[in-house]
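The other protein chains are all here in position, but one chain of the complex has been omitted.
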Amino acid sequence: MSVIKKIFIISFFLILISCQADKTYILVEPGKVEINKIYSVNTNMKWSQFQEREYNFLFWTVDGYTLQRIVFFKPLEDGQSLFDYDSLFTKENEKRPTFNSKMNKFEIKEFFESCIIWSREFTSFETTDIKNHKIGETEGVSFDIKAQNELGLNYKGFAVVGIKNNKLYSIYFIATEMEFYDRYKKEAEEIISSVKIL
Amino acid sequence: MEPKYTIRIFDKERPQILLMPVDIEICELTIAGMCEPSASWTQSSKENIIISFEEILNTRNAILKKYNKNKQNDEIIQLIKLHTQIGQEIINNEYGTFELPTKKEFNWTLGKKVKLLKQKNNSDYAIFIFLRDQYSSTERVIYSIITAVLFPGIIPIGGSQIAFASLVDLNNGEITWFNGYYRSFGDVRDLENARNTVNKLFEEFPG
Partner (left out) sequence: MKKIFLFIIIFLGSCATPIGGAKKVEDIKPQETPSIESIEAGLWMQMNNYEEKLKTSGSRLKDKDLEKYLKNILCKLTIEYCKDIRVYVQDIPYFNAFMAPNGMMVVWTGLLLRAQNEAQLAAVIGHEAGHYIKRHSLKSWLDAKSRTDLMAILAIGLSVGGIPGAGDIFNVTQLLQAGFMAKHSRDNEREADKVGLNFLINAEYDPGEAPKIWENIIKEMELGEANKPLSFLASHPAPEERIKNLKKQTKEYENIKNKKNTKELKEKIHPHLKKWIKNEIRLKNKPEQTEFVLEKTFEDKKNDYLLKFYKGEIYRLIGVKEEENNYDKAIDYYDESIKAKNDFPDVYRELGLLQLKIEKNEEAKKNLKKYLKLSKNPQDAAIIESYLN
């Protein structure tokens, strides 16, 4: 590892420690919830909500990010990507998949898939069964997700994406195929079908 | 770090405890700063840990059962991986900096599919032991923690001396006891020290 990279890692670590106070989970109570003035959703259960200030998204979880989560992305404009932060481990900034407001329904699914693959959270990630879907009043699509992480743990989920006023709105649910998907599927479906774009 | 537990005693006489394959690696730091993996140390450490653990079980009137790899199938493999992932989340939550408000109590479960393990191995509980013992440099410690933060599915290795052990109830999938370490907990290469280390790791173990 180069000296510069080492310094980078050490300072990143120090920043991480010092910024602890700004980053905590907050409790979401059941009922109608507004998310960052972007979405409104209904939920029947409690969730832990986490938002990293630099990131484009916010997520809900009960047991932990890697066990089950619902992720709400900030609306994207032309040229933006789902994951815009500069990761230590992906130097491929110029190769980031970028959104274009003229994308058709297939392309926004393709874009979503490409972004997740680019982020390297999973070793395999597939989307299937694309359908027309309305996010509130906004035309969009829904599709199923199947994935696997490096550990070899299987995941399942689904996503909805749509374009409103030239901006891309995306929300997805994913959970481990073993145990957590079945347990949270119904609730996630209800939450996602209740989504309205504000 | 403190052990977490939901039970203090086993719910039956002479429970059978299935010892899942122990995930362990021991290495020696060379002058050059390289971590040279040692097969003989790892081998003896593994043996010492198992001996010490069996002694602990004896004091609690429990029986050690070895895991039979030939009886595993894809679902069981997924179950074991799920346990590793849950272990990571437990460490993040119970021992890390951010606590989930939805997990203020210690209640984690692998789900009812653990019955597969129960049937195939004829056991009441399963114990998982994970251990990485390296005398390692600061850089590696930082690297592995960064990895855990950015890629939260990965167990930080090769940097922090990390160990955790968990006890799973094979009737309902609940993790009834869990303990973890971030720093050195001692030398497991010889039996006497291994005993001390294992005793510390298995603090507040039921029975």
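Brief remarks on what is shown
As written, the chain order gives the labels A and B, with residue 1 at the start of each chain.
Here is the rule we go by: contacts are C-beta pairs under 8 Å (C-beta built on N, C-alpha and C of every residue); 3 or more make two chains touch, one makes a residue touch a chain.
No experiment lies behind these values; they were computed from the predicted model shown.
For the chain excluded from display, the touched partners among the shown chains of the whole complex are A, B.
Touch with the chain that is not drawn comes from one residue among A:Gln51, A:Gln68, A:Ser114 or A:Ser170, which is A:Ser114. Across the entire complex, the residue among A:Asn36, A:Ser124 or A:Asn165 in touch with the chain not shown is A:Ser124. Touch with the chain omitted from the figure is made, among B:Thr42, B:Asn92 or B:Thr197, by B:Thr42. Mapped onto chain B, the interface with the missing chain covers residues 25, 27, 30-40, 42-43, 77, 81, 140, 143-144, 151, 154-155, 157-159. By the touch definition given at the top, chain A reaches the unshown chain through residues 1, 88-91, 95, 97-98, 100, 102, 104-106, 114, 117, 120, 122-124, 128-132, 141, 148-153.
By our rule, only the chains that are shown with their structure count from here on.
Measuring from the averaged C-alpha position of chain A to that of chain B gives a distance of 31 Å.
Those residues of chain B whose C-beta lies close enough to touch chain A in the complex are 75, 77-79, 81-82, 84-86, 88-89, 92-93, 97-103, 108-111, 113, 139, 142-143, 145-146, 149-154, 173.
Here chain A touches chain B in the complex through residues 1, 6, 9-10, 12-13, 16, 20, 23-27, 46-48, 50, 61-67, 87-89, 120-121, 149-154, 176-180, 183, going by the rule given at the top.
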